[in-house]
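Missing here is one protein chain; the remaining ones are kept as they sit in the complex.
First chain written, first letter: the chains are A, B, C, D and E, and each begins at residue 1.
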Amino acid sequence: MSTLIVINPNSSHTVTGGIDVAITPLRSFGIPIRCLTLAEGPSGIECQRQADLTIAPMLELAAAQTDAAGYVIACFGDPGLHALRDQTDLPVIGIQEAAVVTALTLGQRFGVIAILPHSIPRHLRAFGAMGVLDRLAGDRALGLGVADLANPHTSLDAMIATGRQLRDDDGANVLIMGCAGMASYREPLQEATGLPVVEPTQAAVSMALGQIQLDLSHKPQSTDHA
Amino acid sequence: MSTLIVINPNSSHTVTGGIDVAITPLRSFGIPIRCLTLAEGPSGIECQRQADLTIAPMLELAAAQTDAAGYVIACFGDPGLHALRDQTDLPVIGIQEAAVVTALTLGQRFGVIAILPHSIPRHLRAFGAMGVLDRLAGDRALGLGVADLANPHTSLDAMIATGRQLRDDDGANVLIMGCAGMASYREPLQEATGLPVVEPTQAAVSMALGQIQLDLSHKPQSTDHA
Amino acid sequence: MSTLIVINPNSSHTVTGGIDVAITPLRSFGIPIRCLTLAEGPSGIECQRQADLTIAPMLELAAAQTDAAGYVIACFGDPGLHALRDQTDLPVIGIQEAAVVTALTLGQRFGVIAILPHSIPRHLRAFGAMGVLDRLAGDRALGLGVADLANPHTSLDAMIATGRQLRDDDGANVLIMGCAGMASYREPLQEATGLPVVEPTQAAVSMALGQIQLDLSHKPQSTDHA
Amino acid sequence: MSTLIVINPNSSHTVTGGIDVAITPLRSFGIPIRCLTLAEGPSGIECQRQADLTIAPMLELAAAQTDAAGYVIACFGDPGLHALRDQTDLPVIGIQEAAVVTALTLGQRFGVIAILPHSIPRHLRAFGAMGVLDRLAGDRALGLGVADLANPHTSLDAMIATGRQLRDDDGANVLIMGCAGMASYREPLQEATGLPVVEPTQAAVSMALGQIQLDLSHKPQSTDHA
Amino acid sequence: MSTLIVINPNSSHTVTGGIDVAITPLRSFGIPIRCLTLAEGPSGIECQRQADLTIAPMLELAAAQTDAAGYVIACFGDPGLHALRDQTDLPVIGIQEAAVVTALTLGQRFGVIAILPHSIPRHLRAFGAMGVLDRLAGDRALGLGVADLANPHTSLDAMIATGRQLRDDDGANVLIMGCAGMASYREPLQEATGLPVVEPTQAAVSMALGQIQLDLSHKPQSTDHA
Partner (left out) sequence: MSTLIVINPNSSHTVTGGIDVAITPLRSFGIPIRCLTLAEGPSGIECQRQADLTIAPMLELAAAQTDAAGYVIACFGDPGLHALRDQTDLPVIGIQEAAVVTALTLGQRFGVIAILPHSIPRHLRAFGAMGVLDRLAGDRALGLGVADLANPHTSLDAMIATGRQLRDDDGANVLIMGCAGMASYREPLQEATGLPVVEPTQAAVSMALGQIQLDLSHKPQSTDHA
């Protein structure tokens, strides 16, 4: 049966598992969803160079899924999004773009919680390409080192502190978690800030399921050759 | 059982029926959907004045739906969208904003097919408020009189001609139908232009179902009083 | 004699009285000005829902003024502005848009003093629709509760503190008072911040008088039917 | 008695005379208005170089008007606008900026009728500096040579043709005459296009009178030294 | 001796040769320049997928140039630009961004001549990420098939026709050739349109040489660890 393929372009099975849990509520929509880990990916994607290097194996992994009904690329940064759209007519959604467009319906200005400061220029390029900078309240990094990021309590505390700063100093009305695999923090972050929080893999899977069900693709079948 | 409420703010049962058909594919997601006609609305909404005057009765109709899990306001122009968000914590989606944000994932520049030329300034104000004007290719009216609009063949022909103009003269990569109740034209329009076509009630219902299922609202429950 | 009609869409006669005083210097221009209170309005307009619900009775009140030469809608938020423009050919000015365009001639970046934090997303939607976000320095709320707002000294102190923050932290070169009926604070606020301060009803009445005198309307008489 | 000074920075008394007639309706506001011709200016201002060279003598002429209550610089392009604001605390309005901000209240997208194609990049720089490019429908030149421009019938015909093109091809809802001294064409242009037409000297004088009467300046008196 | 490395990421030696000729005038600046062909690249880059797949081998080729003083990525679309910046501290310039920023100094609105229509959305994403869409007049494709593109006369004719359309219909004041290796058309195109024409590899090499000479890099040596 046609299946939505969610590709985690890093090699961390923990992250893929976190994505799988995050999207569980959407399984009731009736379309099978399969979450894949990119074996060739790095353990985490921290810069544009790492992101770009996942594209070639990701495209191959995507092409090998013969039962695909559509794809979600589950890395904030959407590496290879347009390359995969060149490769297939099926719906393809990036979690970054899905998180942003979902946030546009939940508050006037969105704040982004970045894991690493180095990601922020990359985000800004993407938001500029999307043409949504007028809706951006701010993009702030957690300010944690690698060791601290491994500690759930420290991470959640930093997320809440960053979320409150985006709310109070930057005027954010909605927050976006700038990373896959951290959906378990969504509810406490929402609770602690009073703002809606968009978990990007949830947003992307939700949009992808809708586009699959509505037969809506970036390249529809057509006889027009203008 | 909690139900997504879709309110057509004009009084045309034909339009409501068209919406009901349009969203049929999304009923398989398992959340009940009920489409309502606003008895107090005009037979069609042609200007901002008519749109604004639907807000008061629409808010009452919405409040009366005690089994609501969320709302879709099914008029391109999204009258009362933010008023209803003030009134309820449940997800509220406007078809105009949903069509636009969906189109953002399907092509770099979207073209809008307006029914009447008078609507275009209203659209532009909304796209400006949404901060997405950099993604707009163009917004063009069908150029039909009321009599011609009643004729499906003439309407479809005009839609196709307008869609091709948006594609060829304005550089649109995706089209938005600027009206509810015309979903039957989506496929032929897509076929004739080779571009993805977003039908706004489909886009809105799809987003609303996702937000309901993910318990994602513009006003989450919170204990934070900052 | 043809009269400029200024409608305060809330039911507070105190606010209407404050507007009346604010525009006194412009009475010397020779065009009669009549300030009306909307009996059906709430005592104060605090959200989009309240604002939208004033539109229907405001349109009726406007239509009943048979000697109207033009209209000013005297609520920051400009509820029903475009609806009233649909209803009449006479000049119609909203105090929010007039304050903003006047500020554009007085400083490179304008700061807005909002009464309530909840208003800010509404302002931002309006500034986006107006296409002037590049000129916005910031929009900050007074941070006062209802009781404090009733106290003139506390209010003025909060306005001055907010204005200085907009000037020093956000880089505002001109300030806009985001509310009708507070014109008495304009001079002390200007004095305390060294920035020009735009009182929105003054700005709107000034523009409306000019458009009336110049016979300049959004819908001029024309024989062209293109 | 304090007087609004309108400076035509070219040396054409015909243009100054045209300005004087254009603003006649605003004399009833009761503030004296004096229109001056800059003897040192060129007969017409056709490029940035000519515009910039008027600034030094214009500043001197302005400084010599000891009864000034405010100033209007009556050349589309607003040469020396910010220099004069550096020189004086009195209200200073440029006709280009006044025309644009007035147009913002009369239609969603404004079209500009330029006399010469060479002026268009200059206009676009100004609209960018003003941050209003999202509201610009188009800026088109008349396409006439110098001889044709001297002929009122040819000029009006070209204005109407250009205005219709801005309306029909570019989607303008309001037109701006990109030149001083042509106010006599405003009414026929409005009549022929069905769009409101902003004559820039009228718009500027109207705004200046309001600012004078409201004691509203870009540099208010203040004791604050922050 | 430290050398500027220019990498053509397609495998066409003809294109590399064209680049080599194009930049000849800049050899007199005294910094050695070496033009390389990416053996692993496709014969031509026509879509985002092809572009992205060049990144991995391009990064390796770049890393292997041990005498590099800086890099130019010579494909309009700038594939791998930020990835290479992650990999090296040396100056890295993309020909697309260099062409655009150079054009910003030569005319108010730039027009882009795209080889294939499919490239235009890719360009627009890049211009959005660069934040320069307000300066874009238009982006138009030549409208030629592969066979016609091989014919220099047909290509030049199409370039001139497209350039004139960008000038006359879209208001471009400066043109950008949206492709490497066609520098021989610059002069005739300039001659035929009267507009300055930016050849992107020339623009990029010129900027790279300046940054090398000024020791100006995106990652300067620093002891600051804030």
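As a convention for this text, a contact is a pair of C-beta atoms (placed from the backbone, for glycine too) under 8 Å apart; a residue touches a chain by one contact, two chains touch by 3 or more.
This is a predicted model, so every value here is computed, not measured.
S.K.: Quick check: which displayed chains does the absent chain contact?
M.R.: Taken over the complete structure, the missing chain's partners among displayed chains are A, C, D, E.
S.K.: May I ask which residue of D:Leu53, D:Ala141 or D:Leu156 touches the chain that does not appear here?
M.R.: Per the contact definition at the top, the residue touching the missing chain is D:Leu53.
S.K.: Out of D:Ile93, D:Ala126, D:Leu144 or D:Ala192, point to the residue that touches the absent chain in the complete complex.
M.R.: Here the residue in touch with the unshown chain is D:Ala126.
S.K.: Can you say which of C:Asp134, C:Asp148 or C:Glu187 touches the chain missing from this structure?
M.R.: Counting the whole complex, the residue in contact with the absent chain is C:Asp134.
S.K.: Since one chain isn't shown, list which residues of subunit E touch it in the complete complex.
M.R.: 25-26, 28-30, 93, 97-98, 101-102, 104-107, 130-135, 164, 167-168, 174, 190-199, 202-203, 206-207, 209-211, 213-226
S.K.: Against the chain that's been left off, what residues of subunit C make contact? List them.
M.R.: Spelled out for subunit C, the touching residues are 107-109, 134, 171, 173.
S.K.: What residue numbers in subunit D mark contact with the hidden partner chain?
M.R.: 47-53, 55-56, 59, 80, 82-87, 122, 125-126, 128-131, 133
Keep this in mind: only the chains that are shown with their structure count from here on.
S.K.: Find out how few touching-chain steps suffice to connect subunit A with subunit D.
M.R.: 2
S.K.: Please report how many Å separate the Cα centroid of subunit B from that of subunit C, as a whole number.
M.R.: 31
S.K.: Whole-Å distance, subunit D centre to subunit E centre, using C-alpha means?
M.R.: Averaging C-alpha atoms per chain gives centres 41 Å apart.
S.K.: Multi-chain contacts only, two chains or more: what residues does subunit B have there?
M.R.: Residue numbers touching two or more other chains: 107, 125, 128, 130-131, 133-134.
S.K.: Which of the chains are touching one another, listed as pairs?
M.R.: Those chain pairs which touch are A-B, A-C, A-E, B-C, B-D, B-E, C-D, D-E.
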